[in-house]
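On to chain A.
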Amino acid sequence: MRYERPTTMKQASVLLTREKGSAFVLAGGTDLLVRMRTGFVEPDLVIDIKRIPATREITSAAGGFKIGAAVTGAELGEHAKLKKAWPGVVEAANLIGSKQVQGRCTMTGNLCNASPAADSVPALVAAGAKAVIVGPNGKRTIPVEQVPVAPGKTSLKKGEIIESIVLPQRPPRSGDAYLRFIPRTEMDIAVVGVGVSVTLDAKGVCTDARVSLGAVAPTVLLVPEAAKALIGTKIDKAALDALAKACSAACRPIDDKRGTREYRIKVAGVLARRAAQIARKRAAGNARDRAGGK
Partner candidate 1 sequence: MPLDSTQQNKRDFKVVGTRPLRPDGIDKVTGRAKFGADATAPGMLVGRILRSPHAHARIKKIDTSKAEKLAGVKAVVTRADFPDKTDGDAALYDVLYNIMARDKALYEGHAVAAVAAVDARTARDALKLIKIDYEVLPHVTDVDAAMKPGAPVLHNTIFTDGVEPKPKKPSNIVRRYEFGHGDVEAGFKKADIIVERTFKTEATHQGYIEPHACLANVGPDGQGELWVCTQGHFMVRDTCARLLGMDISKLRVTASEIGGGFGGKTTVFIEPVALALSRKANRPVKVVMSRDEVFKASGPTASTSIDVKIGVTKAGRITAADATLRYQGGAFAGSPVEFGAMSTFACYDLENVRAIGYDVVTNRPKQAAYRAPGAPMAAFAVESVIEELAHKVGMTGIDFRIKNAAREGTKSSYGPTYGPIGLLPTLERAKQHPHFQAPLGPNQGRGMACGFWFNFGGQTCVSLNVNIDGTVALSVGTPDIGGSRASMCLMAAEELGIPYDKVRAIVADTSSLGYNDVTDGSRTTFATGMATILAARDAIKKLTARAAQIWGIEPDAVTWEKGYAKPAGANAGNFPPLSIAEIAAQAGATGGPIAGHHEYSADGAGVSFATHICDAEVDPETGATKIVRYTVLQDAGKAVHPSYVEGQFQGGAVQGIGWALNEEYIYGKDGRLQNAGFLDYRIPVCSDLPMIDTVILEIPNPGHPYGVRGVGETSIVPPLATIANAVSAAAGVRLTSLPMSPPKILAALDRKAAAE
Partner candidate 2 sequence: MVKVVVWGSLKPHTGGKAELEIEAGNVRELLNRLGEAYPGLKPQLARGVSVAIDGVIFRDGWHEPLRKDSEVFLLPRMVGG
C-alpha cells in the first residue's frame, strides 16, 4: 500500500484517476482503518486529504455554510454559528462514535461510507445539503441524497472526491433536529434515525419541511409524504400522527443483528414525532429544548 498526502484537490483527483489498483480517500479514517483492519479492504493507495486547506475549513457561503470534507465532528460542535443555524445537523454529526472518534470523523466520510445507518446523513438530507464534488472533469454539485446509491456504494465516478458539503441559507423561523435509536446510550450504530427540518410562518404554520429516515432502507430516505404531513399545519397532534404514519409507511427495513423489521417500522414513527416537535420548538425560537436523542 502507498500513502499520499496531496495539498490540492486537483492533485488528489489525479492520484485517484491514475491509480490502477484500489484507491481510498482518507479524511478521518474512522471507517477506512476499521475496514483495513478487518481485512474488508486492502488498498493499494490511500490518499490523505487533510493537507488540502479547503477540506479543513468551515466558511460561510451564500448565507449558508461550506464545510470542508476533513472537518471533524468535534470541530463542528465547536462552531457556534453553525450550531445555532443547524443544530440538528451538528448534533447528528456529534452522535457519530465516541469522543475519540469525534476527534477524527467527518460528515463527508460518513456520507461516502454510504451506510444506510450513517447518523449525519438523514440530518443533511433533511437540511437540503449539497455535496461539492471535484473530479477529472472539474466541479459538480449534487444533493447529498444522490451520493449513496446502495449500501457501501456511491454515485462518485472514478477520480471524483467530495471537497465539501454545503448547507443552504436558513430562512427565519426554521429549525431542525435529528434523533436516532440505539440500545445503549453511546457507541452504537443507529437502529433507526430520523432527521427533520421545518420552517414556520409568523403564525407558527409550517410552510416548508423535509423529513429523512436512516437505517430503514438500503439507503437513507427522503420522505416527501412525511413532509407533506407537516406542511400547512401547526405541527399539532394530528399532523404528528400523519407524520409518524407516513414515516412508518416509507420504511423498507430488514431484520438484522441490530433490530427487527417490525421494530424499525414502529420506532421510525415514534422518533419522527419526537424529532418534529424538537424542530418545531427550535423554529419557534425556543432554543432551550435539547434533543434527547441519545
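Assume contacts are C-beta pairs under 8 Å (C-beta built on N, C-alpha and C of every residue); 3 or more make two chains touch, one makes a residue touch a chain; residues count from 1.
Here is how the candidates were picked: all candidates are chains of the complex that A comes from, given by their letters.
The model shown is predicted, which means the values in this text are computed figures rather than measured ones.
By the touch criterion defined above, chain A in this complex contacts candidate 1 out of 1 or 2. Chain A makes touch with candidate 1 in their complex at residues 38, 181, 183-189, 191, 257-260, 262-263, 266-267, 270-271, 294.
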